[in-house]
Structure formats: structure tokens, C-alpha cells
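Below you'll find the structure, written out as C-alpha cells, and then a few comments.
Note that this complex is displayed minus one protein chain, with the remaining chains in position.
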Amino acid sequence: MKSPETIGNKLKSIFSTKEISLSEEALPTQLTVYPSTIGQVCELVKLARKNQITLFPLGGGTHLFSYGKKFLDVSVSLKRIPSDLDHSPADLVATVPAGMTFSSVQEQLSKNGQMISLDPPHTNSSTIGGIIATNSFGPRRYRYGTARDCVLETTLINSKGLAVKSGAKTVKNVSGYDLNKLYIGSLGTLGILKDITFKLFPIPEKRVTLAADFKNPDKAVKLTADLRKIPLDIESTCITNGVWNPSGGTNWTYFISLAGGEKAITPQIDRLFSIIKTSPALNCTTLSSAESNRFWKVVNQTYPKDGNNAKITVIKKYLKSFFNSIFPHLTQGYSLKIFPDSGIVYIHCPEDDDASEFIKNVIGTIRTLGGYLEFELLPRESTFERWPILPSSLPWMKKIKMALDPEGIFAPGTFVGGI
Amino acid sequence: MKKTFSLIEQLQQLLGKDRVISNPDELIVFECDALTLHKNIPEGVVLPESTEEVSAITKLCSEHKTPFLARASGTGLSGGATPAKGGVIIQLSRMNQILEIDYEDEIAVVQPGVINLHLTEAVSSRNYHFAPDPSSEKACTIGGNVAENAGGPHTLKYGVTTNHVLGMKTVSPTGEIVEIGGRCEDSPGYDLTGLFTGSEGTLGIITEVTVKLTRNPESIKTLLVVFNSVEDASISVSNIIAEGIIPAAMELIDQLAISAVEQHLNVGYPTDATAVLLIEIDGVATSLDKEMKRIQQICLSNRAMIAQIARTDKEREDLWRGRKETVGALGKITPAYYTNDGVVPRSKLPEILADTIRIGNKYGLRIGNICHAGDGNIHPLILYNPDDKNEVENAIKVSEEIIKKCIELGGSITGEHGVGTEKSEYLGMMFSEEDQEQMKKIRDVFNPDYLLNPDKIFPTQSKRNKINLKKTKKLKGWL
Partner (left out) sequence: MSQTGSYSFPIDLFSNDERKLLQECIHCGLCLPTCPTYVANGMEMDSPRGRLYFMNAALGGRIGLTDSLIKHTDLCLICRACESACPSGVRFGQLIEKTRDLVSPHRKQTRINKWISNTILRRVILSHRTLSVLAGIIWLYQRAGIQWLTINTLIKYLFPKKIRALQNTLPQIPLKRFGKNKTQIFPATGEKQGRVSLFTGCVMDHIFPNVHASTIRILNWNGFDVVIPKEQTCCGAIHSHSGDLEMTKQLALKNISAFNDNTFDAIIVNAAGCSAQLKDYHHIFPNDPEVERFIKKVRDVTEFLSEIDFRIPESPLNQKVVYDEPCHLIHAQGITKEPKKLIDNLPGITLLPLMESDHCCGNAGIYTVTQTEMSIEILDRKVNFIKQSGADLIITANPGCQIQLDWGIRRQNLSMNVLHIVELIDSMYQNEPNYPTTINL
């Protein structure tokens, strides 16, 4: 690693001093650049390649992993590149510059009654590029899937500093390899996303959220299977407790939201009620729209800043066994957010020895059930690997990284298995 | 004396003589898939029955530096299963077992040779189906669907194959067995499942696939709308989409295609119509009426003459049979035709269809149009006489002009048939040298010697892939 001065001097050939600053504490880099044009980004990559400078593509910086140390050279943020989204309402398609913030994009799209189907945990400063590079999602995953289901085209600044395109601006296209899939969730290790084209969806006419409380999570999970048996226009589901539970207390709350035409949704509320009634739920409420906004905000926008925060994926049908196994070890102060129809669980627990012991148990359970765990946050002193369970195809992923970024300039060492 | 065994001999030792085809007379049937444009005879065909056998085969082929590729039903329309450089075809038709169906997880694990519709049939009693529904669903295999990222009419709402694949077992050209993705919805690292889907058999040979099963909708309504002009029909499509209504399927069929279908199948399309739209919506019963009414209104405001909802399952099935067998039926009214698979942004549908007809007229060729209208995916069928040299040349020109027009309008050269050998020379219309370079780097990771399905997707220096209609008597395909 080079000193900030040496790098700073080199950067000056491309950037004005206003565009270069010292990186914030949380970032793994010394310096951060804020290019004003894409041309600068391309030049930067060429410079980095020539001088073995490592780059860290930076989004809003809102959900950074707790790297804890500075081991990379320059963060690159596209936030200041003046850009506008290219929305074609009649096609339900929009091309969005990576540096635009998620909320501003959604706001603009909503003028035409359309939206990007993703609903990741975000703040006003989360960028589209960051959301795609981290493959973020939220409870609407139930209906719309994830980024891989709505990204049509990407432009990426590759390791040669050239903009490369994959996909097309049409909802259907099979020409060439679908490299979009590689870039989604790659944490910036394959290049810097320049812009992304999305397939859009109409904003539903009406959304209704129901909340049902349960004593423990496995009983709540069981309701998921029952929900499938009855035709319902469900848009999102989530089971939460702790910090993610807006009603507080020790209960587990199952949120289900129906979305669609007003006439269609109203009769479904009763149907949904009747199913929940047959489950061991303690109660069930239909939320007013103000309440539901507030509730979803807590569920979806609470992002812990410290402690251990882990994303767990298990085979859907083993969710119940998973909870049976970990439930006895859950103590107060631990929070969970469960996406029951995807087999995904977020666990947040504070920084202490008990928590470490608990996490060890969790990892063991996942290993036996088949699944994965990724830490989104780890205490500074933690000895856990960010990805303790690795996929068997890791050697191929390493080869992909080698092929697309042979000099290792894009965020080396920040991805699965040390990629 | 030391004798080195040939590749065929070694394959015979591996699989037994019964499962190695090397008689030149027999090999001719493998020279093309459903695209009869490009032909090349393989040196041998092998029929493995397990992943391990596939692995042993690829290893042998690699050792002998012989090209090889996977094939199953050979229903593809872009030459994806054509042995462009000869070599060995790994015929996967015997690997046709549904290994597991798990309703709790809503997934199935299948071998690549399982026929698309057979999976749906196997789960239909439990009210599930496999969502990708290419018109060849009765014959095409899931391995092929994954390799080509197959579409179909209902992809408008349900997405294409890639949206329904969770993981797979693949065999690398050197015989390594690699499991990618899995049964979990997310797995860490790069999304290799997404990369492999649609890679046209150039990155590895799929020997097992884990797919998602989709719950059947509670209710389905199918609407047949009759128009006096293609323009009115295509404007209706664009209006419906622009209003944010996304039907399960929205298909457009024009007069020429309608008359062929009615002559041959008699499914109830009005023969005096200039264009019909087949629109299907599905979902929770209570949500359909309003949407259907709105769709009917939009169509009527665009001068639709009739907008009739299918009253019985039989009527619905007939309407779909007509659509799915249109291309076959067209075979009855023309000695040959050439199929195009261009895509345009959905609002550009009226424009491209008008252009299609204009281009056809310019060259004096009839064009039958059927399209996955809601997706902007067109399938103009250019009718020509293979014995008329002039018409043959014009057919190529028409197709090329249509593709160029699609690109001009911001579209794609192929929506669901794949690039294969057929459109490899057109790839440059969409992707710059550097875009292609990025893709080739990925190919080189998995297929470094380019022995696995060579001469596909990317332009080749040779002229072999240049469309040459003169050499082919028949230029038929179906969609």
C-alpha cells in the first residue's frame, strides 16, 4: 500500500483538489475521489492499473461492512457526476446512473405511477449502484424477486477503464452472455457500475398490511406454508422481533402486505384473517396506512451500526428446524428479521462472548442443514470470517476475478473467499 | 507393437458400442437442430447416462483436442446444438429423470433431458407448473431451456428461464464436476447460475438442474381481440403496457398466420381479421374482472371489432393451440420461410411491425407476423420460394433489415432463440469489440481451449456462419 501523498499526487493528474478528500473513518481506503465525469472514472482506472493503485467502488456508504482497517487506496464515488435517469414510461423501463440515490429515483418514477421493484433497506443517500453491487433486497422480494429479476442491462467500467455493456434495454434479450448476473452482488470487485437499466413495475393501486403476533418464530414460520394454499395478492412478508419490530416487546410479528387493485384487495383481507385465525397467532391487526408506513420503515430501514449482523440463508423447508435449534439460545437484545418465503434470516446481536458462542452454534446448525451465512457487520476484534461457509464453486469465482480484473485493482480482498 | 486407440474407440470402451454412434450414415441426422440453415456432420455421438459419464467423455475429448457439445431434443432455432466444428455430440436424451420434487421447497431437481412439459405434467396434480413455456414445450428439454434461457408467451408476467433456476451441476471441458448455486435462494459469491443460464452450452455441460416450481393461478381469463389493422392491434398492446397492466401473456397474430392456422387447425380464429391479439390475465379471481374490463376498453378504443373472452377450457386450449402451432401450420402455405427473433422496446411495437411489412413489400415477399407482443419480441416469418434464387437472396435481406431496424429502435437481435451460429455475425450490432472481449474472457475461464461448442455466439472470421440460403432447401423454424 502506498502513502496517501504518493497516491494523491498521482490522482491530481485527473482530479482537482476539490474532487479528492481523505476517506471517512469507516472506509477501508485512505482517499476518496468524487469524479465529475465518467471520463475521469475511466482515466482513474487506467491510472490505477498502471500504478497498482487499488480502488474501492463506493455507493452511499450507508451499509458498509466494518472493515476496521485501511488496506485499500482510493474509494470512488459517482455521486457527484451530474446525471439524470432515462425513463421510458411506455416501455416500463428506466436507465439509471449508478450514482443516483435510490429515493430520488423512486420519487421520479412514481410521477408516472411506476417503480423499481426492489425495496432494500436504504437511507436517503443509498445509491442505485451500491444497491445492485450489494444485491440488496427487502420484503417485496416475495413478489418481485431480487435484482437478478429486474436488471436488464448494465454498463460497467472494466479493468481497462473502458465502459462495457451487457444485456439490452428490452424486457427480453438473450444476446451474448448475461454478465449482469455477475456484477449483481459482486461488491464492486469486477468493476465500477456506470448505469443500470431496470424493468419497472406499476405502483399498486392499494396496499394493505396485516400484522400478527406470535410467541415464537417457528410457529410464525409455519404460517408461511398455509399462506401458499390460498390465492392472495401478497406483495411482501417479513417476520421480525427486537430492533426490527416496530411494536417492541418480545413478540414475533408477521407482517404481510397485500397489494393490487382496491376492489380485488378488500375481499382478500378477510381471507387472510381467516387463515391467520387458524394459526397459533396471538392477535392480528390491519394497519392504517400511516401505521403501516411507520411499521415498514422500522422493519426495513433500521440498520444496526455495531455488533454482529449476519445474513443467513437456509433451504426454505429447514427454516423450522433452524429455529427449533437456535431458539433455546436466543436471549434478549438479539434481533431477527426473517424472510420466510426465501429462507433468509438476519440476526443482529451485540458484541459479547455469549453472542460469539451463539453465532458459533448458528454456524454449526447452518452447516448441518445446508446453507450460508454472511456477516454484514462484525465487531472489530471478532475472529469470525465474513463468509464462514464457502461455496464449492469458489475456485471458478476466483478465476472469473482473475480474468476480469487481472491486476486486482477493484476492491481486492473484500469478497467471498478473499477475492 | 503399440496401438493408440482413437477417440471413438476409447469412447466405445467407456460406454459400450451401443451408446456410441459413429457410422457416417447415421451421423447425418445430427448435422443440425431445428435451424436447418447451418449443417455440419459430427464425428461421433455419445449417449451418457450419468454426470460421471459426461465427465469422462469431456475429459477424453479434451485429451484428443476434439470439439464437443451437448444436445438433447434439438428443437433450438439458432443452431446452438449444431456441431459447427464437427467433433463429438453429447446427446443427453437418456438423462431424462426427474430426480426430486419437493413441494415444501417448491423446487424440482431434474436431469437435463427432462422434457419441459413433462415436469409441468408431473406437478400439475398438486397445482404447480414450471413457468417457462416455449412453444416447443412438448419436446424441448429443460437442459436446453437453461442453456438458451428460453422464453415463451407467459414470460411476460412470469419471467424467462433464468428467473426460475436456482442451481445446477455442470461438467467442465476437462471433466471437472462443478456444482453452482444450490437449493438456497441466495448463495455467496458471483451468480454463476445466472451466468450459465443462457450461455448456449459454451461454458459447461449441465447435468442436473434445480428449478423453481410456480403455483398455478386461481383463475385464468383468455381474451381474443379482433382488429382491422395490425397497427391498431400493436397500439393496443403498447397502451395496455403503458397503463401498467402486465397480462400473463399478450400475443399478436396477423392475417397470413391466422389463415394458415384456420386452414389447418380450425381453432376458432376469425379468418376475416387482419390481426388478432390473444391476451391472458391470471391471478386471484377477484382481481381479474376489473383488469379484463380495462383491457377490453383499451382495445375497443383502438377500433377492435370483437373482444371475446374464452368461455370454456376447451376454447382456451384451442386458442393457445392455434398460437403454439402457427408456425407448423404456415408450413402448409409456403414451401419455405425464414424466422426472425428481434426485440424492440414495447412502445416501438407499432413502428417495427409497420416497418416489417414495408420491408417485405420492398422486396416483394410476404411476411406472416406472430409476436410475443407484450415483450416487444417479434417473430416475422418471411415466406419465400427456395428454388427462386432472387427470392432467397431477398429473404436474407429482409431479415437483416428487420434486425437492423430493431437495433435502431433500441432493441435486440434475439429475444429467446439465442445467437448460436445463426446470428453470431450480428452480435457486433449490439456489442462493441470491448463488450465482446469482456464476454470472451469469461468464456476463456470455463472453456479455455474453445473445444466446448465452438463457433457459437461470437462472430467467427470464417464465412461459414454467414447465412447462405442457397445451400439450404428449407429454412423453416418455429417459435
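Note that the chains are named A and B in the order they appear, and that numbering of residues resets to 1 at the start of each chain.
Following the convention adopted for this analysis, contacts are C-beta pairs under 8 Å (C-beta built on N, C-alpha and C of every residue); 3 or more make two chains touch, one makes a residue touch a chain.
Since this is a predicted model, take the numbers as computed values, not measurements.
*Asks:* Please identify which of the visible chains the hidden chain touches across the whole complex.
*Replies:* Result for the missing chain's touching partners among shown chains: B.
*Asks:* Of B:K65, B:K138 or B:K389, which sits in contact with the chain we cannot see?
*Replies:* Of all options in B:K65, B:K138 or B:K389, contact with the hidden chain holds for B:K138.
*Asks:* So which of B:G113, B:G283 or B:G368 would be touching the chain we can't see?
*Replies:* B:G113
*Asks:* Which of B:S73, B:S229 or B:Q436 sits in contact with the chain that's absent?
*Replies:* Candidates B:S73, B:S229 or B:Q436; residue touching the omitted chain: B:S73.
*Asks:* Suppose we count only contacts with the excluded chain; which residues of chain B make the list?
*Replies:* On the chain B side, contact with the omitted chain comes from 21, 23-26, 28-30, 32-34, 36, 45, 47, 73-75, 91, 93-94, 96, 113, 115, 118, 136, 138-140, 264, 325, 327-329, 331-332, 335, 473-474, 476-478.
We adopt the following convention: only the chains that are shown with their structure count from here on.
*Asks:* Mind checking the centre-to-centre distance between chain A and chain B? Centres are C-alpha means, answer in whole Å.
*Replies:* 32
*Asks:* Spell out the part of chain A that touches chain B in their complex, as residue ranges.
*Replies:* Going through chain A, the ones touching chain B are 88-93, 113-114, 135, 145-146, 148-149, 158, 160, 162-166, 168-182, 184-186, 190, 201-203, 225, 228, 231-233, 260-261, 263-265, 267-268, 311, 313-317, 342-344, 370-372, 374, 387, 389-394, 396-397, 399-400, 402-404, 415-417, 419.
*Asks:* Spell out the part of chain B that touches chain A in their complex, as residue ranges.
*Replies:* 102, 104-106, 148-149, 151, 155-156, 159-160, 162-163, 178-180, 182-195, 197-199, 215, 217-219, 238, 241-246, 283-288, 290-291, 343-348, 372, 375-377, 410-419, 423, 427, 430-432, 434-439, 441-446, 457
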